[in-house]
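Only one protein chain is missing; all other protein chains are in place.
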Amino acid sequence: MHNTGDVKVPIGPQHPALKEPESFLLTLRGEKITAASVKIGYNHRGIEKACEGRTYIQDLYLIERICGICSHSHSTAFAQAVEEIAGIEIPARAKYIRTIVAELERVHSHLLWLGVAGHEIGFDTLLMYTWRDREVVMDILAQLTGNRVNYGMNTIGGVRRDIKAEQIPQVLKGVDTLEERTKYYIKIAGEEPTLINRLSKVGMLSYEDAIRMGAVGPTARASGVQRDVRKDDPYAAYADIDFKVITHNTCDVYGRTIVRVLELMESFQIIRQLLAKLPEGPISVRAPRKIPVGEAVSRYEAPRGEDLHYVRANGTDKPDRVKVRAPTLANVQAVALMLEDRYLADMPIVVAAIDPCFSCTDRLVSINYVDHNSKNTFEWEKIHRDSIEWYKKRGIDFAKLNKTF
Amino acid sequence: MIWPGAMIRQLLSSLTKKPATVNYPADKSGMPKGFRGKLKFDASKCIGCKMCMKDCPTGAIVIRQVGEKKFEADLDLGKCIYCGQCVDSCLKKALGLTSEFELAQLDPKKLKITLTDGPSIAGNKESSGE
Partner (left out) sequence: MLMPIFNILIFPGLLFLFFFSLAAEFFDRKLGARLQNRVGPPWFQPLADFIKLLGKEDIIPEEADNRVFKLMPVFALTSVSCAFFYIPLWGKNALYSFNGDVVVVLYLLTVPILTYFLGGWYSRSVFSMIGAVRSLTQLFAYEVPLFMTILAAALLADTWSLSKMAAFYSAHPGYWVFNILGFVIAQITLLGKLEKVPFDIPEAETEIVAGSFTEYSGRLLALFRLSINIEMVVGISLLAAVFMPWWLDAGPIAGFIIYVLKVAALISLVSLLRSLFARLRLDQMINLCWRVFAPLAFLQVIINLILKGALFK
């Protein structure tokens, strides 16, 4: 396709390559992308705001539903922040169980990603195989937590379900199966030329760019950046566990694939270590319903990268402010950079390679504040008051929220 | 030189294997023990503290007093997210979980059920029409 003019191709908001509505506007010359712009904001759900109107316990379940894939990541990050404010030290067993579920979640997320990546480059067989194998870890999760996706495992002050001794052999058996399969995928990733050719030198993100764009998780680690919250700022039981931070230096989609499959192998041995060391004791401590005044930031290494939660408490049973920075928000900035000068055919896999979760990312800032006396600064209190007024005018009263449900 | 088609052995061996697909409506073995399904309610234990109502993230459960120390629970299956928090919050263990998960209804009205007395799966009357 070598016509003289540039063609603008809208990928999204509705497009088969995207699992969630998001808009990428590509300018094409022939098959080459000359410019790319990313526009987020189609999937805003107002979860942060909704958290302010619910109690901490209710928020746990709401926060968990930020993301269907890394649900445990979000709820753990939130619970950690609240526990820090309240000064609760959770029991060691709870920490271990949280970590086990976290690593199982990483396994299911990375296997899911591998399948999606296969689909994006037209390799549906890989999708079918990895998703079949992913069922093993989904079954383990359902067995341990009672649910397949939103596990509901965390509570403020610990976890809600214990891992019973008779469940451990089953988990280990599942992990063995998965390890064997993962070894096979590592072999395929090194041997299948159509796969390697589609992934190598695609979506380049240099070490410097990865730092400059603030990339996190496997996206950053595939560019050689040693960035992993589990090592940098150990939370839960990670301080007791011996594991490697996987990095790769090809800086392309192939590197991101390799990082993810090798991380799977790390996860398996982390799970084995955790199950072997699992301490005895209670799984939770009583947490107060009213959390004292304070604020906390909690960091968590979700499968897609660093997840950051900020919680401010005002002494009631509801938070004053909850702020979520999902890993995709940190990575999405790099996508436009990675797309430039690539082929249209590379677009789906480049976007998929950051393992985007757009609904986790979407946020909305819309402030029309016309007050000539002020010096253009927005007081938090005022925005908060205004927003309550704004909703009140439309018949939604947050004060009555719980009663009017 | 690496040859294309690295997965060929695996592909050909799947021809002789049983498909991995679970034949769902016929095979319902999918859900493990401890699955969080529909709620059950033991009215004789309920003291009407309404802690479940207070903690429910979606307001799916409503405890009503129907007589002297007698309570009924209205459950909206459309709102319930099956997190089981009400079961954890219940002081007297009047609420419990069953592994029933086929709760879809064509008529949205049928999603609003009343859990009456009895430790068995309550609200059968309404949901038996599926």
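Lettered A and B in written order, each chain numbered from 1.
The criterion applied here is as follows: a contact is a pair of C-beta atoms (placed from the backbone, for glycine too) under 8 Å apart; a residue touches a chain by one contact, two chains touch by 3 or more.
In this text the structure is predicted, and so the values were computed from the model without any measurement.
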Neighbouring displayed chains - absent chain, whole complex: A, B
Residue in contact with the excluded chain [from A:R54, A:R134, A:R198 or A:R260]: A:R198
Selected residue (touches chain absent from view) among A:I121, A:L205, A:V259 or A:A302: A:I121
Residue, one of B:S14, B:T58 or B:Q105, that touches the chain absent here: B:S14
Contact set of subunit A toward the excluded chain (per top definition): 1, 7-10, 15-17, 28, 31, 118-126, 128-129, 132, 192, 194-195, 197-198, 343-348
Touching residues (missing chain, whole complex) on subunit B: 4-5, 7-8, 11-12, 14-15, 17, 19-21, 23
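Rule of thumb we're sticking to: only the chains that are shown with their structure count from here on.
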Inter-chain centre distance, subunit A versus subunit B - centres from mean C-alpha coordinates, in Å: 26
Footprint of subunit B on subunit A - complex, ascending: 54-55, 57-62, 65, 125-126, 129, 132, 135, 139, 142-143, 146-147, 150, 152, 155, 160-161, 184, 187-188, 191-194, 402, 405
Residue numbers on subunit B that touch subunit A, as the complex places them: 2-7, 10-11, 20, 31-36, 54-59, 81-85, 88-89, 97
